[in-house]
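Remarks on the structure that follows.
Only one protein chain is missing from this complex, and each of the others stays in its spot.
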Amino acid sequence: MKTMQESTIVFAGDSIMDADKMNTYDRLGNGFIRLVNDGLKAFRPWEAYSVVNAGISGNTSADLLGRWEKDVSSQKPDIVFCMIGTNDVWRHHDYINPPSRWLTLEDYENNLSAICEKSENIKKFYFMTPYYLEENRADRMRAEMDAYGDAMRKVAQRFNRPVLDVQARFDEYMKHRPGQSINWDRVHPQGIGSMIIARIVLETICV
Amino acid sequence: MKTMQESTIVFAGDSIMDADKMNTYDRLGNGFIRLVNDGLKAFRPWEAYSVVNAGISGNTSADLLGRWEKDVSSQKPDIVFCMIGTNDVWRHHDYINPPSRWLTLEDYENNLSAICEKSENIKKFYFMTPYYLEENRADRMRAEMDAYGDAMRKVAQRFNRPVLDVQARFDEYMKHRPGQSINWDRVHPQGIGSMIIARIVLETICV
Amino acid sequence: MKTMQESTIVFAGDSIMDADKMNTYDRLGNGFIRLVNDGLKAFRPWEAYSVVNAGISGNTSADLLGRWEKDVSSQKPDIVFCMIGTNDVWRHHDYINPPSRWLTLEDYENNLSAICEKSENIKKFYFMTPYYLEENRADRMRAEMDAYGDAMRKVAQRFNRPVLDVQARFDEYMKHRPGQSINWDRVHPQGIGSMIIARIVLETICV
Amino acid sequence: MKTMQESTIVFAGDSIMDADKMNTYDRLGNGFIRLVNDGLKAFRPWEAYSVVNAGISGNTSADLLGRWEKDVSSQKPDIVFCMIGTNDVWRHHDYINPPSRWLTLEDYENNLSAICEKSENIKKFYFMTPYYLEENRADRMRAEMDAYGDAMRKVAQRFNRPVLDVQARFDEYMKHRPGQSINWDRVHPQGIGSMIIARIVLETICV
Amino acid sequence: MKTMQESTIVFAGDSIMDADKMNTYDRLGNGFIRLVNDGLKAFRPWEAYSVVNAGISGNTSADLLGRWEKDVSSQKPDIVFCMIGTNDVWRHHDYINPPSRWLTLEDYENNLSAICEKSENIKKFYFMTPYYLEENRADRMRAEMDAYGDAMRKVAQRFNRPVLDVQARFDEYMKHRPGQSINWDRVHPQGIGSMIIARIVLETICV
Amino acid sequence: MKTMQESTIVFAGDSIMDADKMNTYDRLGNGFIRLVNDGLKAFRPWEAYSVVNAGISGNTSADLLGRWEKDVSSQKPDIVFCMIGTNDVWRHHDYINPPSRWLTLEDYENNLSAICEKSENIKKFYFMTPYYLEENRADRMRAEMDAYGDAMRKVAQRFNRPVLDVQARFDEYMKHRPGQSINWDRVHPQGIGSMIIARIVLETICV
Amino acid sequence: MKTMQESTIVFAGDSIMDADKMNTYDRLGNGFIRLVNDGLKAFRPWEAYSVVNAGISGNTSADLLGRWEKDVSSQKPDIVFCMIGTNDVWRHHDYINPPSRWLTLEDYENNLSAICEKSENIKKFYFMTPYYLEENRADRMRAEMDAYGDAMRKVAQRFNRPVLDVQARFDEYMKHRPGQSINWDRVHPQGIGSMIIARIVLETICV
Partner (left out) sequence: MKTMQESTIVFAGDSIMDADKMNTYDRLGNGFIRLVNDGLKAFRPWEAYSVVNAGISGNTSADLLGRWEKDVSSQKPDIVFCMIGTNDVWRHHDYINPPSRWLTLEDYENNLSAICEKSENIKKFYFMTPYYLEENRADRMRAEMDAYGDAMRKVAQRFNRPVLDVQARFDEYMKHRPGQSINWDRVHPQGIGSMIIARIVLETICV
């Protein structure tokens, strides 16, 4: 039997990763994670990756922290991609919960720090910035999302972890077409956005 | 048998009116038109209104003009409420069609004028402005929606028809909560927005 | 983050409130409670209400009393609306159970009293009369329903709680159209009746 | 092969006969007509009846007259049972249509007469009175239903056809239990009422 | 509230009683038990019967005995109708199980005796003979069914309980039409057979 | 490409052949015809048979004759197996139609003759006897089925066509187990009977 | 009651046996085991076999060994047919799992030996070779499958158990048609292959 390099990659996050995974036979979902998995197998068939989708729809940084051991550490991952924060911000704008139950920017930073502490023995750990598909940086939700991205960068620096700037890539796209051309809600990446995110991930893994 | 004042009210427009009407037993849909119908019956039981939902999801001003005789005039309405234009604008931002197939502001004005000409013998005819649930008037899609609202006002003035300023009512709301608190896509009014629109219509009918 | 006045409103009752709530994503049902919730958010966006539908189809006053702690008190409500009794009466007329299992008027009064005792520390507590959509007060079921409404008023007075007279509002309506124009069963309020009840509640909250 | 007396019996009417017939394999529905059919086969196996359910939900006397040739005469029936009128009356009380579209008592009489004229060569033709499951004869809908029953008797006498008094049988029942114990809408006969109607029909056929 | 005579009637048996009861809202099934229930309510509205369907498809006398306390005694019935044995016999002819697992006539007698012993304090207890819709008494399955009917009579006599001869009634029917005209399997009574059985039961209760 | 002997085999008959064919991807059904098709392909892979299921549930000899050109001749078959008559007989015993619409033994003979005339240029044409899974030859339906088998043999002899005696094979089986062990209705062959019929056909084709 | 020879036959294996058994009323599945069961009952009605399908889709030799007591021994079988190994080999070619989790040929031999040890008191125990529907023996997956067949023969010889050479029978078939004519995946036997395997089993049981 052949010897192959084997690694486990875990994606930790929210609905952008989840992508209806519970209705797919291999629990990979129908989003960018499937593209990453298929791309790795198609273009690097001499390696063996086990890809795990640990995204759950609606999760905030607090939710993700709360299930980190059970869903991420327990997989003994070689590589982790962590993209979280969209729902922390969104809840301030859609008022699904009353304000007294909102998470603050400070909560977000603390949650990311706690995640980093629980991940010290993971060899490769990448943060991915939350993003908003609105080109106008003065827009209230975009401005807040950028502030959360900055907070992520601050935490990452403290723990010496790289950050993949997903928002920047979408800003490139939005020079040509508005965010609504990806999705009317300006958050879920659908086909086009998933291609863009998958490419960022594949470039990171395959350097 | 009682004698009652009987009138037929037709609502002509797009998905904001349609509201999945084909899946409701009385073809009134699940949106603001149902609220208007129930409100009229509940609070003015001494009158008899026949309410017709002539909204079809995805319609532009060109689509609505194309079916005006079949769906509106044929009902011999006493009162018409016409709210259209959202999809004329939206298609410039979500790129569902390539640019060569887009409708222009000039097309919009011409279509509204043609609708007015076909409606001369309708006693009460109200335009309702298209709207976008974005408070920032510099936002590209909001700015364009406002321009379309202005075009509607120009046509209405020429034909001497009143215009109900739906956008203005939502601007009041957005002083307190962002547009996403109504719907993430900032267009479809869901429960909250339907209440706001229904109130405008009921105030207009019941003066 | 904004500071808003936050209150929790619980509606305690039977199918008139329930309105198929378990099949709606937010457990608010499709009846008057949804109208109240949407109306509050649409017209008072500067306040934050949490609305809880604690109605269960088929409940009598005994059933409601039996789950009061679990479903009402546990919510720590600021405001409670309690409308119950329809099924206490109805069972005497549809014979779903044999007579030996019927609840009496005395049972009803005792159950309402017990509910009031469990609710002493709720700031605002409103009873709403059970009603029957039959204009003829000599009708056997209407007469009995009126007697139950009187019993409710008696208990309310003892505990110094206001009573909203829902039956009176429907009597206004029935001056113009028979009760069957709301629903053939003369009980469930459907679209029209829900509008009427929601208006009573909104007038009460928003004074 | 045996020689048996063969007859065709057609039931002409509305939803009380229809009883969801299109969802039953033999188009007999789930109401009193099935009981009649099963009873005839069970207790008079030496005869061969072909039973036809020609009831359609929502039909008024005008609807039934309009399809008489197609659905009744075309069957060349030996026996016809005709029960119609409930919807003529009901529409005056539930306001599904505005008053200008209501049928009057005079329309009803004319429609019944026209039906009789088209049925002259049918050997046995029975009218069955429309009924309302309300014991109080002063109730507005009951009073109107009784007037329609009287009109039916008047027409029947003119054409020398017998009338089966269904209302009278239900009045017997309502000496013991209210109409709601049969059905909350006081019209559709469900299990109990179907038994009562089937018995009337079987007694008529099997004398 | 009225005083009515109230009794509980339990039907204990197999699929002839069960009649898909778990898919009916009141667990009465779609067979003869529903006819009995509706007939009692329709024609004796001054009494109050609680009817319980304790039939389970596929049951033999051993199965029924095994659940007698749980399903029959626990109801504290005033009246019991027990019809069992069809499956004891049928299994000898369809070979669903291999012969070593078959029940014998002796098992049947013992099971019926045990049932009688457990039912001593039930005021009215009726056996109903198992039957086979085959007119030829020399047919192997018919002959065996008759032997089981005789065994039932023997046990009944010992415990001084009446036996309703269902087979005899079907024999009357089969003088005119073959058993297949009721059901191709010659066992399940469908519409026609249910009428015949219900009549036997109603005559017994209503004497 | 290989040269193979190619033949088209058409099976003409009723539900015994049909076997729910419209719900199978290749229209072969789930009965004995599938076994024949699979058996031919499995055990004679050097030949190429096209198997056509031309059975339709409920067909009598008259129905089959009526569609012979459309469904059989049009296939230009090399081999035809024709098994019909079960429903001609069955209708005399289940009374689905009143006696005046029954087919007689004479009708049956005439229909078979007409089928033979239309099939003169088919090289191999086999009749298969209708059968009844009742061992007692004095049973009324069995006796009639045997008479129909005799009529088939008479017609076959006149047209010089072979007859496969399916009833005889089932009689062998019934020396050991009753007909009900194949199917409670004693007609449809299910798994066991389909094996027996398929074997008869395969022995005929593969001699 | 008759005395018949009764035996229990258990089939232990993978999806080739399973054949969607959980969706069939008797848990026999839709594959060769059903053909065996029907064939035994059709052609040897004087004996009584209880056939048990203990195949589970996706099972390797390790999976089967792990549930041997629970699913096979517990049935106290008279006869066992054991066909396993396809998935042991397949996983080396479809890479569903990474190589570190593959089973080796040595694992396979050990698992078969352990199964034999647990089966010593079973009177008749037959191995059936795993097979691959590829005629070219140099094909990598075919070559490996043959090696596993050889390993099975080695173990069988040690425990003195017969081996049925299923691959050989399919090789006969493939002299005339390629493996893809049975199934595109060259493994699951579908209709044609099930016929071939069932024949091998029936010849073995019925000698």
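Think of it as A, B, C, D, E, F and G in the order they're written, each chain with its own count starting at 1.
One rule holds in what follows: contacts are C-beta pairs under 8 Å (C-beta built on N, C-alpha and C of every residue); 3 or more make two chains touch, one makes a residue touch a chain.
Note that the structure is predicted; figures quoted are calculated from it, not measured.
*Asks:* Specify the residue from the set A:102, A:159 or A:173 that touches the hidden chain.
*Replies:* A:173
*Asks:* Tell me which of F:50, F:74 or F:100 is the one touching the absent chain.
*Replies:* Final answer for the missing-chain contact: F:50.
*Asks:* From the listed residues A:20, A:38 or A:117, report the one that touches the chain absent from this view.
*Replies:* Of the listed residues, the one touching the omitted chain is A:38.
*Asks:* Take the complete complex as the reference. Which residues in chain A touch the chain that isn't displayed?
*Replies:* Residues 34-35, 37-39, 41-43, 45-46, 173, 176-177, 181, 191-196, 199 of chain A touch the chain absent from view.
*Asks:* Under the stated touch rule, tell me which residues of chain F contact the chain that is not displayed.
*Replies:* 1-4, 6, 48, 50
*Asks:* Considering the whole complex rather than only what is displayed, give the residues of chain G touching the chain that is not shown.
*Replies:* 90, 93-95, 136, 138-141, 177-178, 180-181, 184-187
One rule holds for everything that comes next: only the chains that are shown with their structure count from here on.
*Asks:* Provide the C-alpha centroid distance between chain B and chain C, rounded to the nearest whole angstrom.
*Replies:* Distance between chain centres: 35 Å.
*Asks:* For chain B versus chain F, what separation do you get between their C-alpha means, in angstrom?
*Replies:* Once rounded, the distance between the two centres reads 65 Å.
*Asks:* In chain F, which residues are in touch with two or more of the other chains?
*Replies:* 95, 177, 181
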